[in-house]
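This structure is in structure tokens; I'll ask about it shortly.
A single protein chain has been omitted; all remaining protein chains appear in their positions.
Should a chain be cited, it is by its letter among A, B and C, assigned in written order, with residues numbered from 1 in that chain.
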Amino acid sequence: MEQVIINGAILSANYALIALGITLIFGIMNVLNFAHGQLFMIGGLVVYWISAVVGLPYGVGVAAATLSVGLIGMAMERGLFARVMAEAGREENAMLLAVGTAFLLENAALYLFGEKQRGIPPMVQGVYRLGAAFLPANRLVVFLISVALVIAVLVFVHFTRTGRAMRALAQDRTATTLMGVDAGRISMLGFGLGAALAGIAGALLISVTGVNAGVGAAISTKAFIMIMIGGAGVIGGALLGALALGFAEAVGYALFPGSVTYLIIFVALIVFLLVRPQGIMGRPWG
Amino acid sequence: MAATSSRYFEARRIGVSYDRVTALSEVSIAFDAGGIVALIGANGAGKSTFLRATSGLVALAGGEIWFDGQRLDRIPAAARVAMGIAMVPEGRRVFPLMSVRDNLLMGAHVRRDRGVARDLDVMLDRFPRLRERLRQAAGTLSGGEQEMLVIARALMSRPRLLLLDEPSLGLAPIVVRDIARLIVEIRRDAGTSIVLVEQNSRMALRISQYAYVLETGRIGLEGASQDLLNEERVRELYLGG
Amino acid sequence: MARHLAAASAPELARAFDSRRGAFALLLLALLLYGLVPAVFAGRAYWLNVMTNAALLSFASLGVWVTFAIGRVNIGQGAFALIGGYTTALLATVLHWPFWLCLPVSAVVAGGVGFLIGWPLLRLRGIYFAMVTLSLTEATRLFFLNTIRDNGGGVLNIPRPPELATPLAFYLFAATLLLLGCAGVWRLANSRIGWVFRSMRENEELAMSIGIDITRYRILAFVICSAMGGVTGGCFALLQQNIYPATYTIADSINFLLYCFLGGLEFVLGPIVGAFGLVLTFELLRSIQEFQALLYGVLMIVVMLFLPNGLLSLGAVLRRGRGGGR
Partner (left out) sequence: MSFLAVESLTRRFGGLTAVNDISFSVERDEILSLIGPNGAGKSTVFKLIASFLRPTAGRVLLEGAVMSGRRPHEVARAGIVRTFQETTVFKEMTALQNVVVAHQLGLAATAFGAYLGTPAARADAREALESAAEILDYLGLGHIRDEKARNLPQGHLRALGIAIGLSARPRVLLLDEPFAGMNLEETDRAVAMVEGIRRRGITILLVEHDMRAVMRISDRIVVMNFGSRIAEGTPAEIRANPAVIEAYLGRDDETIGS
């Protein structure tokens, strides 16, 4: 039981980074970022390259991952989505562009890193015991960093001028422009921040589970599940979704063999959406 | 056309089209600093479009807009706020999920000076209802409170020109009276120039000095508000005389 | 409706409903599929196989196109291909039914599942529908992975009927299927039902206000789509003589969508042009193996940025460009 709680908390914290990122992007740009898992994957592989190949400290790797994935995100916004949005075309076109980007990033990673699962040694050694449960020190560190980052993001969007503008933009683009906010710049920053969060999540998780070039689709799917549970574009919803998925996974893996857990999660999710199409905290859709 | 304007605000023969539909054509409006100008007319006459063109939400199809000696119509919407133009859009567009406080702070987005915290306090003194609800999500306020909030939010940018789009829309008469009083006070206290678009033409004509009547994208009538208030044609337009 | 309008009234109405060009395009497609492809690739098993693949993928994408027609982005076609594939596989290997019986049953089973879950699912719109159908693909994969115990959830050694033993025979079968599907969907798109679909895509409220039972038509579109997915799954199971849970993943569901987009959503031929175009591009890029996938990705993005209405809109874009130049 304790083990399930510990595992659930660790998973939830990491997932929260992913969910916050994708919901930020959805809220601001109204784009479902199909490439989110690929951004996660690139974050992990950059850390692998910096620390296992080049040999620099892990911290440098994480910083490099954050920065590079954030830049990729900003480039995606500028080069692809801002253009599609400007033409006010179909919402689906932006979605499909994200699919194309996912494909591109995945293949770039395959070309550069191959198919192999890449991992790096844990940052810290040792295992703690909490009652009947085990808590590896490395996972504890990852957990603490994730929680700290989630709090930092919450503080940023709630208490800074730019963060406020991002929230405003997600709620009413026109009214935000009327406040004198440069919507283009804030969109780019928001997309960059959302991407960077995915990158950090990957950078942290590579020391726990490892990352390979093909992991993107699975991560994106998890990200979608989380925002569907919580409601797309709502920050509190993303955190709720992360908690729900993290604990559902932890409980499921403790009770059922392998893939049954996700089968149950998907079926439960579909049933849930039929009852509550807009998620727990979401805005009504359409 | 002159390369500048001697008036504080001047729209010269401006036109606006949505897709292929003409919303405004050859509209000229000019006024000097420190007054209230009313724009009245039927639904779809182009009143809101005029405000949207002035604030930069829609591009001009023709004509020029000058404000305080500067050509306005080529400046992006966001930058116009920094120049001192604030617009309160139709339908009380608060940021519904943000707190009242955050809504007000959004209004001061363009300001970098230290006076923001003090202005917030001043604003809350002026609107005690908003102080009571400072941490509440703006979407939960009543219609009248939301109208107060969006006007206060616009004032947070310390505008020199305030554009108000139908502030009385759907509000109880008593609240309309409060709003009207507030608009008069804003002009009196801060010397802010105000363009007021209204369906409630009597209220608009009462508190403004000069007024334009828009009819399907053109100016049908203009004059001192006092005169229009007694004008038979205006009465007719709104009561089916 | 369109053809009868043409018969019933002046030719300008035929133009208004744009039916003749469609008939012509269908004829051209038949010539290409039955004439050009066999003539060029006869005896080259590899290329015939590629063409068979493209034809079957087109067929499944045509189904997805039908859900696009009602304004829904459907990322669930992989689920129905799996359902159809497993239906055929199990009926053929366990009950030893002949393929020609398995295939229609696959369509019915997949369509039936679509019918049952379509009613609640189709109330969702926009990204929520897209995400829930995506979840459906994954849920279906996991379902088969967990219910079929042997061979990692796979069904192997599916017998092929002697009629379809050669690559050419199988190709001709797939081509025929595609032509039938295309003619069927084209007829649908131009019939009263197609116009009802179009009206729902544009504005469901307005459609309701003129008395259209949008729930019924939504389900109709989804069932057609699902059944076509089921048929595709059955055919692929036979072509490869096996099926695994991983035969159709989210990536495949997304690919069906991509074909529609790349070809153009405004055209019944869109998914076919998209599928053949992408499959062939992929094959042609094989010579530069190393960069194949990368280039493929770049191409996809470029097309979507510069031809947002699909490859088939190229003609219209060029015409407009020339008109504007003058």
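Note that a residue touches a chain if its C-beta (ideal position, glycine included) is under 8 Å from a C-beta of that chain, and two chains touch if they have at least 3 such contacts.
Because the structure is a prediction, the values reported are computed rather than measured.
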In the intact complex, which of the presented chains make contact with the chain not displayed? B, C
Which one, C:26, C:108, C:169 or C:193, makes contact with the chain that was left out? C:193
Option from B:57, B:122 or B:184 whose C-beta touches the chain left out: B:184
Across the whole complex, the chain not displayed is touched by chain C residues 1, 3-5, 7-9, 12-13, 16-17, 187-188, 191-193, 195-196, 198-199, 202-203, 205-206, 208-215, 220
State which residues belonging to chain B touch the missing partner chain. 19-21, 36, 42-45, 143, 166, 168-173, 176-177, 180-181, 184, 199-203, 206-209, 215-216, 236-240
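Here is the rule we use: only the chains that are shown with their structure count from here on.
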Please classify the inter-chain touch graph. Allowed labels: line, ring, star, complete, other. line
Name the chain with the Cα centroid closest to the overall protein Cα centroid. A
Between A-B and A-C, the pair with more C-beta contacts: A-C
For chain A, which other chain has the most distant CA centre? B
How big is the gap, in whole Å, between where the Cα atoms of chain B centre and where those of chain C centre? 53
Between chain A and chain B, what is the separation of their C-alpha centroids in Å? 41
What does chain A use to touch chain C in their complex? 26, 32, 34, 80, 83-84, 87, 89-93, 95-97, 99-101, 103-104, 107-108, 110-111, 217, 221, 224-225, 227-228, 232, 259-260, 262-263, 266-267, 269-270, 273-274, 277-278, 285-286
Touching residues on chain B, where the partner in the complex is chain A: 55-57, 76-82, 86-87, 89, 93-98, 102, 105-107, 109-110, 153, 157
Show me the residue ranges of chain C that touch chain A in the complex, using the header's touch definition. 73, 117, 120-121, 123-128, 130-132, 134-136, 138-139, 142-143, 145-146, 249-251, 254, 257-258, 261, 290-291, 293-294, 296-298, 300-301, 304-305, 308
